[in-house]
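Every protein chain of the complex appears in place save one, which is left out.
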Amino acid sequence: MAKITTLSDAVRDLIHDGDIVAMEGFTHLIPFAAGHEIIRQRKRDLTLIRMTPDIIYDQLIGAGCARKLIFSWGGNPGVGSLHRLRDAVEKQWPSPLAIEEHSHADLANAYVAGASNLPFAVMRGYAGCELPKYNETIKTIDCPFTGERLAAVPAIRPDVTVIHAQMADRKGNVLLWGILGVQKEAVLAAQRSIVTVEEIVDDLEAWPNACILPSWVVNCVCEVPHGATPSYAHGYYQRDNVFYRAWDEISRDRDRFTAWIQRHIIETKDFSAYERVLAG
Amino acid sequence: MAKITTLSDAVRDLIHDGDIVAMEGFTHLIPFAAGHEIIRQRKRDLTLIRMTPDIIYDQLIGAGCARKLIFSWGGNPGVGSLHRLRDAVEKQWPSPLAIEEHSHADLANAYVAGASNLPFAVMRGYAGCELPKYNETIKTIDCPFTGERLAAVPAIRPDVTVIHAQMADRKGNVLLWGILGVQKEAVLAAQRSIVTVEEIVDDLEAWPNACILPSWVVNCVCEVPHGATPSYAHGYYQRDNVFYRAWDEISRDRDRFTAWIQRHIIETKDFSAYERVLAG
Amino acid sequence: MNELNYTTDEMMTVTASRTLRNGAVCFVGIGLPSTAANLARLTHAPEVVLIYESGPIGSKPHVLPLSIGDGDLAETADTVVSTPEIFRYWLQGGRVDVGFLGAAQLDRYANINTTVIGDYWKPKVRLPGAGGAPEISSSAKEVLIIVKQSARTFVEKLDFLTSVGHLRGGDSRQQAGLPGRGPVAVITDLCVMEPDAQTKELHVTRLHPGVTQDDVRKATGWEIKFSAECGTTEVPTASELTTLRDLQHRTSVAHGRTSAGK
Partner (left out) sequence: MNELNYTTDEMMTVTASRTLRNGAVCFVGIGLPSTAANLARLTHAPEVVLIYESGPIGSKPHVLPLSIGDGDLAETADTVVSTPEIFRYWLQGGRVDVGFLGAAQLDRYANINTTVIGDYWKPKVRLPGAGGAPEISSSAKEVLIIVKQSARTFVEKLDFLTSVGHLRGGDSRQQAGLPGRGPVAVITDLCVMEPDAQTKELHVTRLHPGVTQDDVRKATGWEIKFSAECGTTEVPTASELTTLRDLQHRTSVAHGRTSAGK
């Protein structure tokens, strides 16, 4: 059964230095509040997994939380580069960042394998692509029936998965809707999980076959309104496209980035304090 | 784009003698009307795939439509045996029936592989089970990362899949809910598909992330109210448990069964005529 | 407590229900397992999570399902997923604490046959087949088996091994690579059997009240062993019996027959 707790306690209890951490949300429902809290608690040496690192991992990487990134598309969507990611890869600042690069289809399948408790996934992919030359986790396997050669990729099994969802009930059952991404698979593939939600309600009033994570597959549920901003929460608020564009400038310069992190995250108590600082 | 047509036309156009046909629906939404129409049109030499043959395949087998059955649990749920299935397997009546037997997990995975256009599926299963001795389609495969030995099963790729759903809109987009079984995978794994529905509506008014089969993956949509009876359609009518029990007697005797098929299916024009005869 | 009137079937069902601990995630077979699991939910284990192979997770049915995919299972569930997802993410995913199964034949290592009596290609009796059982018995962290006892059912040698219990005993199950721990108890209308810690052979650990060791021997097709500390099962309580009978009454009204869940 999920414990309903504060985000600060959840991150303190469940995420340890050196952990393999997946924080998913495909443009939608990106768990920014949780990312900030990891920075605030100065977690170190994390292996970060995310299909699209987005600003959330740009912040974690620039703040020195990560030693390795596993990803499949590393841009600022609709804007351009992730400058902190590039600086870490190209100039080892603030510390070297190992990267392990996949395609979307690969990581999506790898999460499915993890959720299914299989050691690997089979997919038709990567033929002719040069990524497997630089990523030895991508292998091939022959179909025992047809002889066809297919790609084989190892399952993702994070120590901790962190996601944001729209709702939970008081027992900790979680409901999400809209663009679902790989969040269900990421939670089910992980040893532990933290879910931040927009609100905790008496009754989810979920429609048939809604995407629900039962309380007993989640460790901690934390109520954090706006916890996905500047990404969005379908039914609650829109994507803050202005912030995504502003990030390009903030993150371009090391000093400006560091000052931003200091003022907005390190010196704030929690996500609502961050929001007040951001609002000026 | 799906053609909206009569069930009679759909079966005539899309199902041919000798086809591999999957008719799915896990207790819920079993496409009985379509099964009857296949009997009525005297289709022959079909390879029938279904996780739980249920009464629908007992009728098709007893009526002489099938030459092979691929299945994973062959009983009359909550009642006992499928007498026509047993008579065909044990006494070759009305004709020999080849059987290829799997576990539920195997067939569910095999449909997923079919829907995913993969030649096979990997699963952790069958260890110690004797089925692979009698079913050469079940093989093993070694994980290229861990060396672990897993089961490998070939994808299911039916010529035609037939399902029943609650609703379609006038474009032929199909909505189903409640117990979903393997219907989506069965349709996506097939070359062609027929979907019977309780009703055709102007607007599905579907909730977020509802299970929808877009019109362009379905060949024919046919409005057949009660088309799943004696199984049930969530939101429309209950399972006819009395019929399931009555079937035990009807099907136990070859002559009684044959007379029942003659009177209820062969001599009726369509499913609504069948329902009138059944009601007496 | 006063002695109550109860049937041997009720004794079996109540005993089986007691073995399910509150909060356990239970993958439920239809029939006797479903009856026992729902009785547990309505008595000492309100937080038990019932998963049915058709897709419902967290079902709290008002009446016993006649089939594994009854509408009531879906309507009362926390969520309903597809059948592939149930087998892939939830069972194989290692999330099931207890697999609750029945059997047509069972051997001394609690291996199960639900496929055929006689030769596979020339069967004397064609049973329904595997269904979800091979992977439930493989992947659930532990397995409970509930089955009426007779020498025809408890056999020296299975006609067909559908679902692995403890295979050939000892650590043979583990060696074969099955992830779960296998059967921890077999509950019958006569007694409770548990596997020996070392040999994994079933031995009787409790006799139901009024049942003798000889009764069990006669109803077992191999030379059944009895635990040195073999005790007596506690009789059903008034509350357990009332709850079970109410459930079965509601069920028969709903399904229009004397007794469901069998």
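Just a few scattered comments:
Going by the order they are written in, the chains are A, B and C; count residues from 1 in each one.
The definition used in the following text is that a contact is a pair of C-beta atoms (placed from the backbone, for glycine too) under 8 Å apart; a residue touches a chain by one contact, two chains touch by 3 or more.
What you see is a predicted model, and the numbers here were worked out from it, not measured in a lab.
Counting contacts over the entire complex, the absent chain touches A, B. Touching the missing chain, out of A:6, A:27 or A:258, is residue A:27. In the complete complex, the hidden chain is touched by one of A:5, A:59, A:72 or A:251, namely A:72. Screening A:4, A:112, A:141 or A:250 for touch with the missing chain picks out A:112. The chain omitted from view is touched by exactly one of A:19, A:169 or A:185, namely A:185. Residues 1, 112, 115-118, 173, 184-185, 188, 206, 208-212, 214, 216-217 are the ones on chain B that touch the missing chain.
Not every partner is drawn; the one left out touches chain A at residues 26-28, 51-52, 71-75, 77-78, 81, 85-86, 89-90, 101-105, 108-109, 111-112, 123-131, 134, 148-149, 178-182, 184-185, 211, 232, 234, 238-239, 241-242, 244-245.
Keep in mind that, in the parts below, only the chains that are shown with their structure count from here on.
Taking the CA centroid of chain C as reference, the farthest chain centroid is that of A.
Separation between the centroids of chain A and chain B, computed from CA atoms only, is 40 Å. Remark: chain B and chain C have CA centroids separated by 28 Å (rounded to whole angstrom).
Residue positions of chain B with contacts to 2 or more other chains are 123-124, 148, 178, 180, 211, 234. Multi-chain contact residues of chain C (touching two or more other chains): 74, 80-81, 88, 92, 139, 179.
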